Every structure is written in C-alpha cells, then in structure tokens.
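Just dropping this structure here.
For this depiction, one protein chain was excluded, whereas all remaining protein chains were kept in their positions.
Which chain is which? They are A and B, in the order written, and residues in each are numbered from 1.
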Amino acid sequence: MPTKPPKAPAPRTAEAAPEQGTLLHIDDLHLTIAGRGRAGEERTVHALDGVSLRLAPGEALGLVGESGSGKTMTALSVLGLLPPGARVTSGRILLEGTDLAAAPEPVLRGVRGNSVGVVFQDPLSSLNPTMTIGAQVAEPLLLHRGVGRAEAREKAEETLRMVGLPQPGERMRSYPHQLSGGMRQRVAIAMALVCEPRLLIADEPTTALDVTTQHQILELIGELRERLGMALVLVSHDLGVIARRVDRVAVMYGGKVAEQAPVRRLFTAPRHRYTRALFDALPERAAGTGRPLATIPGLPPTLVGTPAGCRFAPRCAHATEECRTQEPPRRTADEDAPDHTYACFHPAAADATEHAAEPATEHAAEPADAAPDADADGSEGPAASADAAGTGGPTGDVLLELDAVRKEYALRSGPFTRRRDRRPVSAVAGVSLTVRRGETFGIVGESGCGKSTLGRMAVGMEDPTGGAVRFDGQDVAGLDRAGLRAHRRRVQLMFQDSYASMDPRMRVGAILREPLVIQGIGDRAAQEERVRELLDEVGLPHGAVHRYPHEFSGGQRQRLGLARALALSPSLVVADEPVSALDVSVQAQILNLMRDLQREKGLSYLFISHDLAVVRYLADRVGVMYLGSLVETGPAAEVFARPLHPYTRGLLETADSAVVDEDAPREGSPLAGETPSAARPPSGCRFRTRCPLATELCATTPPEPSEPAAPGHQVSCHFPLVETARAG
Amino acid sequence: MTAEAASPTTGPTVPAPAGDDEPTATPSLARRTLAVFTGNRLALLGAGILVLLLAFCFLGPLLYHTDQVHTDLGAASLAPGSDGHPLGTTDLGYDMLGRLMHGGQTSLEVGLAAGLLATLFGTVYGAVAGYFGGWVDAVLMRITDAALAIPALFLLVVVAAMVTPSKPVLILVIASVAWLSPARLIRGEALALRSRDYVHAMRLMGGGGARAVFRHIVPNAVGTMIVNATFQIADAILYVAYLSFLGLSIPPPAADWGSMLSSGITYTQVGYWWLIFPPGLLIVLVVAAFNFIGDGLRDAFDVRLQKN
C-alpha cells in the first residue's frame, strides 16, 4: 500500500472558510455499507471515500455519476436517511455549522423536512398509498411548525397550488394513485417545500418520468428555487438533466468526487479523464457524424475493499503506472478558475477545441467489458467505413412493411381496473411504415404511445387487430404453422430487460443454443460451435456458457440478449429499449456493438426508444409516435433538424441535451399538459389537446400523411411546420 | 487501435466466487440451494429432528422389541420407569415407548403419502388451469373455491364417516381434501410463468407449448412445488391426528400418535400424564420440523435466483 498522497493544494477546512458563505459543507466523508456477497459471505462496500463538497446558500449543485458512484449516498447521508447497513465512518456534514454526521436522531429529525427537504425518484412508491395527499403534504407542518390542523391544511393547499397542481383544494382529498406520474412528483415536491427549507435535495427526481413531464418538473424546481431562494442539490445520472439546471457540477466516480466545476466550464472543458470519457460516450456527441461512439471499457468498480490509485485507472485509456498505484491529488484547473478542481494525473487538455476531435482516437478503447480474449480487430474495419452508410441512407429493398396496423385491447375487468365504459384501449391506431434491408428504423415516443406494442406486432408476438404485417412482401398472418416457424428465423426480438428474457435456471450455453435446438439447426457440436461464434461476436468470453444469467452485469446481459437474437441469423432485429436500463458508458458499448454487427451482417433494426439522442445516433430513418399514431417519419437527420410535426418539435425542444451552448438559447414552447388516456383518445388528430396550433379542423378530421417539405419526410398534420422549419 | 487503450484490466467483471475468473467455477444451482439451506439454522434443526424421528419410528422397533398387537390389561397404565417400561404402559397395557414407534409409523407414512399425493394431484390440476386459462381455468378454479369454502375438517369427517378407515383409505381421504391449496398455488405460478419474457422469447424462436411447459414452466415451478409439499406433509400429519382425535382413525390394534393422544384424554382426571404428553409432543415436533424445512427451502429457492 503506497503512502497516502498529499491532499489538495489548498485544503479548505470548515474553520478556515468563512461560514457565512457556506450552507452545507461535506468534509472528507467516508461511508461503508455492510452487506453480503453472493456466496453469503460478509463484505463491506466502501461507498464513499473522502467526499468533500461545499454549497453556498441559494446555490444549485449538480451531482452526476453512473450507478454505484456514490451520488445518492452522498445526498442521503446529509439527512441520515441511509439504507440499512450503511454507516458514516468518518468525516463531517456541516449544515450551517451543525455536524449532522455526528448529530443524534432528534436533531436530524428537526432538520428533515424543515430546513432540508428531499424529493425522491419514484413519485408513486414515495407516497403513502393509503393516505390523502392533503394529509401527507400537511404532515411536515404539524411536525415542525406546531400549527393547528386547519392552518396546516391551508398552507398545504397553498403549497400544492404553488407547485402547479390543478384544483388543489379538491386534490387534497385524493390518493396518490389517482394522480398521474407528473402530478405525483409535484405533490412530492410540495411535501418537501411546505416548510420552506433552505436546501432541497432532489435525488433523480425525473428519472421515472416521461421526457415532456421531466422537463416540466425540472422547470418547476428551478422556478421554485429562485422564488424561495433555497439551495439545491440535484442528483442525476443524466448529464442532460444537469446541464441547464445548476450552477456547479460535481462528477462522482467510485465513491469519490472526480471533478468539480462551474457547469459551463465542466461541459465545455472537462479535465478529468473520466468526465471527458463520459461526455464522449453520449450519443448526441456522435449523432449524425457517422462516427462510432467513444466508449469506456469495463465496468465501474465494485468498491469492495479500497483499491490503490485512481479509481478510474482500470478503465482509463491514459492510465499509467502512477495512476494505478497512487491516488491522484485534487488540483485546481488553472489560476483564474479556483473553483474548478479535479483529481487526475493526466488530465485532458484545457483547450476545448481538442475535445471535439478526440472521440475517434478514444474509440480504440472499445473492446467489450468482459472480453479479454475477444479480438477487437474485426470491429475496427466496418467502423472506419461508417460514414457512407450512416449519412447516405440505405437503398435496399423493403424488408418489413407495416400496413395500417391497429391494435385494440379489451380492458380486462378486475378489482383494480377502472371500467367506466366498454371501449377498448386503442394502443396502436393505424400505423404504416417500412423497414428496408440493412437500415435502422428508429421509433421514438413517450411511454404509452404504443411503440412497444408496435414492436411486438412487427416481431409477431402479438397479432394486429387490423391492417397487415408483411415481411418480404408476404403477409405474416397468412402463414401456416410451418411457415410461421420458418418465419421466426428471419425476425428476432431484443428485449428491454434481457435478464427477464432468459430462463434463470438455464446456463448461458443452453440459452444461446435454444433457438438452434428449436429450429433444428445442426447437431450438438455445430450448435456449440455456433454459440462460441456468437459469444465472440458480442465480445464475451467462451467461458460464459457455464454461467447463469444473474452472474452478468446489465451490459453483459444485453450482449447476451443480442447474441441470442442473432443466433438464427435473422434479417431483422426488433430492439425494444435495449439500452434504457444501462449507464451511459455501457450504453455506448452496446450501441456500437449493434452498429458494428449491423454492418457486418447487413442486418436491419427496428429500434424502439424513448431516448431521442440514442435514436438519433443509431437510426437511418425515424418515426415519431404519439398516442398510438405515427405523426412523422423521415430520414433521421431531416426529422431532427427540421421537424414538421408540432409534437416532434416539442419533444426536441423539451429533451434535455447535455450540450451547453449559450449561443443557441431555447425558443418556442416546450410541451405542456399530459398525454390523454388511450382508452379515450381525442377525436380527429390525437395530439390536438396539447397542440398550440390546433383548430376546429383538427378536432374533426384525422390528418393524412403528406410530404410538404422534403421527399421521404412524411408528416400527419393539418398545419405542418414548413415555414418555421425553413426559417430555422 | 493503440496498445495502451486495449488494456482494460481484465478484472473479474463477472464477480466470480472467490475472485476466480475461471468460468467453470460457477457452482450448480443445486449446490447453491443446498448452501443457503444449510445456512439456515432452523431448517437444519428441522432436518435433524426429522432424521431422528424417522430413525426412532422405523429403526427403533428393530432394536426395541415390544408386543403391539396383544393387550395386557394386567400391566395397564403403568407409570414411566416401571419394570421394563421406560415410558410406562398404555391403558390397554401396550408398552408406551414401543407404541410411540409403532404409532409414529402410521402418522409419518400416512402424512408423507397424503402430502405428496395431494401436491402431485394439485400441481397437475393447477398447472392445467393456469396454462390453459380462459374458461377451463374459470371452471376448475370455481370448483376449488367451492371445495375450499367447506372447512377441511368438516369435509374430512363427513368422508371418513362414510368409509371404514385403513391406511390407504386415510391417505386418499386426506389427499382428497389437501390437494386444493397446492392446486391454487401452482395455478397462480403457472399463470405468472406463462407470461414471463423468457417464455415469450422461446415462442419467438418458434418453440411450441410443450417446450414452454416442460423446459421452462415446470422447472421454474419445481421450487414452489417442493416447498409446498413440505407444508402439505406437515398439514397431513396434523389431519391424521385430528381425525384420530375425532374418533375416525384406523381401528386398534393399529395406532397413530393422534389416537394415542385421544385415548389418553379419558385419563386426564386420574393424572396419567404419560399417556398424553409423549404422543402430543411428538406430533408438535414432527410438524414443526417439516415447517422449518419448508421455510428453509423457500428461502433457498428464493435466494438462488436473485441477482447477486
């Protein structure tokens, strides 16, 4: 064990710092979580290892990191709301001079909900299901303000009005399940703010919400922060969420703060190699360039035991012996920016221009996270010739054709389902699209828009209630048993949750062999050979065949899911949110892999995602879905640059991009309101209830697709944004 | 590609047991299940008790010979410690210790057989209902609802009153009532498993219903079945005792713990405690043992499939 390297050049202690400028000061916080390993052995995870942060009154700090980086632990430790087994082992948490880390429970209780409010990730599970909203919001007042019930209710109602809950007086008597996700999160915010705290901690407050709702909630938090003059700690894995909402950002990795800087500086000139790599792995950085994404190999550290050296060294392309043995000291970026610090021996150049050019070289670090023996040479060739295919658009013949497919579900009645009328839910309402050989067709939309149902119909998991699914010109519904069985070889599905899609009792070898066994392809030896081939292709070691799915990480499971989808050499893979559960760095690995394999094999993808950046990166053409209908389709570059449908434009304006660019301030109005129920869709154009341009015509006549701007760019709207698009 | 970049430390990204990256090192599911089970002290205790009781009932008579057929009224109701009778004698002069072994055989045999039979039949019934769904399910489940609505003991008594109890009859009678709850349980399990993604995935590969049932649904329901079987055996042993207590057991000279206990009741007034406590405690012991084992198995099957 090497001697501990010197601390940061100018270690600022609580005593030295002027207290009036500090609301919260986390000082060298260490935290461990006692738990058990798989074999039942006891093990201690060093979740936080010397975290120091400082927050001025009224300041907003963003805490970014991948899962397991310690960002949530840091935030929760402030209020002592740690999970069982977690313990602060050393360090201080000074809130206005009081050390909360050492404070007894009653003192913490006096702080919680009073001077510090918290908003958690999942608004449904965070609210008590059997208590009215009014009672839950009023609770902190009764606890901390010593007010009477009537007064508490009055104040609760006022707070609910402040967070934008419509008809707060009536809603006071509602229960959480009666509200939409966005409204629930507003209630949760009201609960955190009802005592007007000086600090709000928001732990992934919008991760469980849809894009448009997410935007509304983040705007609300920003607005309330200004109005109440409170400080904010915004915890998120999403750089895009952080980008526009905070003053300063701390990037966490492996239980340490890797880099800390004012938001603009961090986004334009990150110095720590991890921060830089994280930015480069963002799909929006590579979208439209035809370049593969830069990836970070491997997985975040497990933090069992305290490794020597820089936590990021094992995954870092620039790591040296020094990095692996010594802990990098905290440095100040340069003279004129004392508030930009990082802990890296070999920082990226401060010059922001280098940044844009770099990904191409860093891509070299691509080999799969678990593939020490996978030969990465093969993946380099197709990647280099990427540009032609990426931008030119494929011209292959039509492989899959969806012709006005519809899907209606009869609402099952049961004690938990609401059944006011017998009208079925219209999940997909007449969608037509084509996927050509070798292309990626991306479908974007918010949850409940019918995109997954569409995917399931495309792959034949569900039958459409109307319209036709044609594959190679052949109607899939007309296939007999044998024909359908043969058809299965041509289309495969890549599941969102690969873990759930694999029998937990089967070893990986058996899982990957199953499609071959079912289709009767080859003898056992040939099948096993094919499995090894597949593992090579997705960059997993051959030894994986002896293991069970639960032994793999999320990224590795997606690799396995892809391998199984490819086992039968299909011509089309339908991928339903294949990367939505993954961290950014791992997501980039999977996206690159999908892209490389597509070029090698001439695969087609029907790629379904809620994430605009991911779709933009991977898709040649895109379709935008809203409430069961396809509102716009066209070449990806075209649709993203010049959206014709008001919904598409709203989505694009709403989506939080991790690109901080002051020269291009946002314009227009992001989407307001919420998506109506698919059981009672609006008449005419389904988007009209949220559309700023809607007229009488929109309510009576469903719009037909047209191509008002460019060939191949279709929009279903009575008033497409042709003018605006041209002007923009 | 630069050499520098190609060297992600090949740390065990799959967190292998014992930090070993040799993939073959993965222990089998069965072994891991066993490990969790043996880690549960109550379950081990239950297994230990069960082994001892089985040895007592089935091996004991080989070492400890007594006459369990002919009554000996001359030596009736002797207190424990009497000459040659460490636990005394019953009201009919049978040696108590020998009678406990003899009676335990009946209790355990009937309990085990009835519990297993009930689980087996219930599983098939429930699996059919759950897998086919629709009206088949509705009809089959309403029947179990109705049968479950009549308390088991009432049903048992009515049935037992109509037939002359013998071991096989007792097994059938108890199983005919006890299959209901496993049927309901397995039906729920089958319904849930049927809609798992891995069953969908297999269907998308072109696999059929038989493969779904035998390769995916049944193997994944086995844990539930085994756990339930343990609880069913415990319940069946209790049913045997209840039936005996209600006077509906196999007629003498056969015996089981329940009938021994109920014949002892007559003598509570005169204080023949040794007629009551030994059989009573043995029933408690064996039923608790099966419950401990079932609980431990449930944990073992649960833990086995957890992520990390």
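The rule we apply is simple: a contact is a pair of C-beta atoms (placed from the backbone, for glycine too) under 8 Å apart; a residue touches a chain by one contact, two chains touch by 3 or more.
Simple rule for what comes next: contacts and distances are computed from a predicted model.
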Query - Undepicted complex member, UniProt protein name, chosen from "Diguanylate cyclase", "NADH-quinone oxidoreductase subunit I", "3-isopropylmalate dehydratase small subunit" or "CbtB domain-containing protein" - result: "Diguanylate cyclase"
Report summary line: The one of B:L155, B:L191, B:V218 or B:A254 in touch with the missing chain is B:L155
Query raised in the report: Among B:Y242, B:W274 or B:F301, which residue is in contact with the omitted chain in the full complex?
Result: B:Y242
Report summary line: Given A:P140, A:G309 or A:P328, the correct residue touching the omitted chain is A:P140
**Report entry** Candidates B:L112, B:A234 or B:A300 - the one touching the absent chain
**Finding:** B:A234
Report summary line: Note that chain A touches the chain not displayed via residues 79, 81, 105, 108-114, 117-118, 120, 122, 125-131, 139-140, 143-144, 175, 177-178, 188, 191-192, 413, 415-419
Query raised in the report: Residue-wise, where is chain B in contact with the chain that is not depicted?
Result: 42, 142-143, 145-155, 157-159, 161-163, 234, 238, 241-242, 245-248, 258, 261-262, 265, 268-269, 271, 273, 276, 280, 283-285, 287-288, 291-292, 295
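Quick note on the criterion: only the chains that are shown with their structure count from here on.
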Report summary line: Taking each chain's centre as the mean of its CA atoms, chain A sits from chain B at a distance in Å of 47
Requested in this report: Going by the contact rule at the top, pick out the chain A residues touching chain B in the complex.
Outcome: 37-40, 297-299, 302, 314-315, 317-318, 361-362, 364-365, 367, 369-370, 372, 376-377, 380, 459-461, 484-486, 488-489, 492-493, 495, 497, 499-505, 507, 514-515, 518-519, 541-548, 550-553, 556, 564, 568
Requested in this report: Write out the stretch or stretches of chain B touching chain A in their complex.
Outcome: 1-2, 4-6, 8-11, 13-18, 21-24, 26, 29, 35-36, 39, 196-198, 200-207, 211, 215-216, 219-220, 305-308
